[in-house]
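Heads up, one of the protein chains got dropped from this complex, but the rest are sitting where they should.
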Amino acid sequence: MLSPQDLAAKVGATLFAVDAASKDFLQMELLACEPGRARMRMKVREPMLNGHQICHGGLIFTLADSTFAFACNSHNKVTVAAGCSIEFLKPAHLDDVLTCEGVEQVLQGRHGIYDMQVSNQRGEVVALFRGKSTSIQGTVIAQEAGPA
Amino acid sequence: MLSPQDLAAKVGATLFAVDAASKDFLQMELLACEPGRARMRMKVREPMLNGHQICHGGLIFTLADSTFAFACNSHNKVTVAAGCSIEFLKPAHLDDVLTCEGVEQVLQGRHGIYDMQVSNQRGEVVALFRGKSTSIQGTVIAQEAGPA
Amino acid sequence: MLSPQDLAAKVGATLFAVDAASKDFLQMELLACEPGRARMRMKVREPMLNGHQICHGGLIFTLADSTFAFACNSHNKVTVAAGCSIEFLKPAHLDDVLTCEGVEQVLQGRHGIYDMQVSNQRGEVVALFRGKSTSIQGTVIAQEAGPA
Partner (left out) sequence: MLSPQDLAAKVGATLFAVDAASKDFLQMELLACEPGRARMRMKVREPMLNGHQICHGGLIFTLADSTFAFACNSHNKVTVAAGCSIEFLKPAHLDDVLTCEGVEQVLQGRHGIYDMQVSNQRGEVVALFRGKSTSIQGTVIAQEAGPA
């Protein structure tokens, strides 16, 4: 039987390994996956720039949405996003390194609320994100799984 | 002097040509850019799948956010997103073709509200998105520009 | 068997009659309750003013939230608000008469999304509101009810 910490870490590693969008396409790193929390990092690369030559806001959202996914799946129940909101506070530029920290605010039955904060390498807040999750049937990894 | 329709189309083409994220990275198509409106399309490809093997919600958001950008820049004032919310209604799967239609609901001074609807190839609504825009200084293309 | 129109009207009248907050406290009027739609009106009275001597934004929200409630209960399934967002566009002043129009955008299974627009007596948009609903068990009025 895994501790909640070990379970969250294992769920995170398992999901991340098959998350082509986060890992390969956007080249995010999963820095931490803990019970109800996660932390990810993404560098702004040239393909991520929009017509104003700043990072596409959708890709900043995607970093937050990925972090949200790891935080809300960390309890090993398959959980999806029902809705999200984001406030954009500062633009992100080429070569900025964005870190997203996310934490569970409320989890009641199948519904949770999670807050994400995206900051740049100078510690400036780039965006605040709030996600609402719903768990569906199934577990991410087999419940009885022992340590890897 | 361009008509509002021609101005919007020209602004759209100009922004899209340099929007690496939308055009090249996510391979969206800009189907229409009209005064206060836009329509874009994106196919769900393998690199866009997340750990649950469905399209990453952040990339569905990105399609809506791009469409929002074209709609709110269509008046040829440089305009950025202040905040957005999205409700996810159905998952999108590999090879689904998503179309986003967006329309201006309110434009008052520098602030606008735009609603986007993302549908799949069966006409099912995948997501609803609402964006708040703020115009900043400058125009997208030179104001006196004649027809290309 | 009532038509959807008659059923919605009857559900609206039934709910409104026992809705102390909307009817008596805020003195709203229910102008229409149709399938997936509703329209309400509220005058800004002195007790509704906040410390800036304009209508308290919460009471503008409450008008929209009531209209949302009538629209989403109009199908005669007991339905509650899961979450809402509002954008405030113009202040409302003493003696302004606010009208809220609301319409269902999506209804899928137990979950719906409804958009409300609050305008003043000059037709200016005061606020835009989006509500997410969830139906729970039960009907508002007995299903087999004939005309009153």
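So that you can tell them apart, the chains are marked A, B and C in the order they are listed, and the count of residues begins at 1 in each.
Rule of thumb we're sticking to: a residue touches a chain if its C-beta (ideal position, glycine included) is under 8 Å from a C-beta of that chain, and two chains touch if they have at least 3 such contacts.
Treat the numbers as computed from the prediction; the structure is a model and nothing was measured.
Colleague: Please pick, from A:Ala13, A:Ala32 or A:Leu89, the residue that touches the omitted chain in the full complex.
Modeller: A:Leu89
Colleague: Touching the left-out chain: which of C:Gln53, C:Gln108, C:Gln121 or C:Gln143?
Modeller: Final answer for the missing-chain contact: C:Gln53.
Colleague: If you put the missing chain back, which residues of chain A would it touch?
Modeller: That gives, for chain A, the contact residues 85, 87, 89-90, 105-106, 108, 111, 113, 115, 125, 128, 130, 132.
Colleague: What is the set of chain B residues that contact the non-displayed chain in the whole complex?
Modeller: Residues in contact with the chain left out: 83, 85, 132.
Colleague: Which residues does chain C use to touch the chain missing from this display?
Modeller: 14-22, 24-25, 46-53, 55-59, 61-66, 69, 73, 78, 80-88, 91
Everything below uses one rule, namely that only the chains that are shown with their structure count from here on.
Colleague: Among all chains, which one's averaged Cα position is nearest the averaged Cα position of every protein chain shown?
Modeller: Taking the mean of all protein C-alpha atoms as reference, the closest chain is B.
Colleague: How many Å are there between the centre of chain A and the centre of chain C, using C-alpha atoms for each centre?
Modeller: Each chain's C-alpha centroid was found; their separation is 35 Å.
Colleague: I'd like the Å distance between the centres of chain B and chain C, where a centre is the mean of that chain's Cα atoms.
Modeller: Measuring from centre to centre gives 30 Å for this pair.
Colleague: Could you list which residues of chain B touch at least two other chains?
Modeller: 85, 87
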